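Have a look at the structure below before the remarks.
Note that this complex is displayed minus one protein chain, with the remaining chains in position.
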């Protein structure tokens, strides 16, 4: 079974999620700069989630670049990932509207954690399908970013009740960590093509 | 006429339906865990409908994998299916907001039933176009899942007025039945490719 | 310049328009059948517009099937068509919410008229680009459906103030007229391929 429709469907869902988040930025009725002020935390949450979804799209893109065939299991692992990502508009809106209060921040972190776990499961499903000598396994290597991220999200959930800014700092740190483009897969692919 | 645009359009519509359902999860104004409690039935309905739409996307994917050409009749049978699926966000939201009350549960079941019938019509239209020796007909075989599902949905509609939990149980049962990946089409295709 | 991205973008926009219309079907707060009654005209308007958008998608699909190259003019003629189609959710919602009152019905007809004109312009732009011996010109032939439809929409606008049901009848009549699949393009294409 080809991977094209899976990629097209995932691109569609990610494009919609990243775009409907902006609907949480409710148009204010007044025309003054003051009317924008209460929207600032909503806007900042939007920026953070936009970057996270951009990272997921980027990594998804790279992961399926190193994938030839998809099975029923991979289709469902992918839908499972899309499910958690589809909750981003909700958690982003809730965290933004409540000015980064503890509970919404913790729930935001929880959904990030679940998405990271879903991504990990999808990665394992592809590697399992590829068997020994898996291109993807070689490409991700030790995958320390993939392993560190869920640990930091997990830490961010209880820390939100101590101080939500610590959790927000962790979210920003993980995002920056991934923003450094992940050249591992490109590198391994380029190497194999040479051989 | 090629099937690519039909697939692309269907992927687009399904991606949007699966994603705008999440807009029914209205962001609460308070930042406490209590504020999430009334959203629980909405969330559970969302999970159920997400799984159903995932199943439809999966089966649609497999069905058109076994299809080469599309006719005007197939295009309209496909739009007819998309129409009933497009009502999922409405019925999901209504059932969720009313904590799985009888009438919304019955209407939810009715829309599931109509979607199942539309899927069946689409399947017959493709088989009719393929004529004797239809690849799709061979692939789906006796199609007991496809025949049992509408019967269970039909039963769930009146049962919602006896006890909506019985209907919900049936919806969950049918979803689980389909979640077992449908390897029939993959198997028949693989077999034919060998021959 | 290839036509693929134009088709993909149009499919995306049409998929979104056809789907967000359903958001006008606001989830009622009560769980009774009575709560659905005021939604009936909204639902019927939704069905009508869904069919119209299905027809546009179908015809668009056929038209670009008979098109090889696109120019800047064709891109803009296509965007112009998408603009008028993007107003369907608004006019559908307005007509539905006001139980098919005269003014919303007239505006609904006006937007149908503008979309039909935009479709006609797009068709002429493609035929002009193809020059003499245009495949599309041969395929559409006398195009009596394309010529009759705007006349009927134009009649429906003032008739809405006499009796909106007459206009609604015209809208339904035109939709049924197009639902008969348009085999002209398929036929001409099949013929040319034989030659």
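Note that the chains are named A, B and C in the order they appear, and that numbering of residues resets to 1 at the start of each chain.
To be clear about the criterion, contacts are C-beta pairs under 8 Å (C-beta built on N, C-alpha and C of every residue); 3 or more make two chains touch, one makes a residue touch a chain.
Computed from a prediction, not measured in an experiment: that's the story for all the values here.
Colleague: From the listed residues C:54, C:93, C:109 or C:150, report the one that touches the chain absent from this view.
Modeller: C:93
Colleague: For the chain that's not shown, point to the residue among A:65, A:99 or A:145 touching it.
Modeller: Hidden-chain contact among the options goes to A:65.
Colleague: Quick one: which of A:128, A:162 or A:179 touches the chain that's been left out?
Modeller: A:179
Colleague: Could you pull out which residues of chain C are in touch with the chain that's been left out?
Modeller: On the chain C side, contact with the omitted chain comes from 1, 5, 8-9, 12-13, 15-17, 20, 23-24, 71-73, 75-76, 79, 82-83, 86-87, 89-90, 93-94, 97-98, 101-104, 107.
Colleague: What residue numbers in chain A mark contact with the hidden partner chain?
Modeller: 7-8, 11-12, 14-16, 18-20, 22-23, 25, 27-33, 36, 47, 50, 54, 57-58, 61, 65, 179, 181-183, 186
Heads up, the rule we're going with is that only the chains that are shown with their structure count from here on.
Colleague: Which one of the chains is farthest from chain C, going by Cα centres?
Modeller: A
Colleague: Between 0 and 180 degrees and rounded to the nearest 5, what angle rotates chain A's CA atoms onto those of chain B?
Modeller: Angle of rotation between the two copies: 90 degrees.
Colleague: Compute the distance, rounded to whole Å, between the mean C-alpha positions of chain A and chain B.
Modeller: It comes to 26 Å between the two C-alpha centres.
Colleague: On a C-alpha centroid basis, what's the spacing between chain A and chain C, in Å?
Modeller: From the centre of chain A to the centre of chain C is 37 Å.
Colleague: Would you please write down the residue numbers of chain C that are in contact with two or more other chains?
Modeller: Counting only residues that touch two or more other chains, chain C contributes 12.
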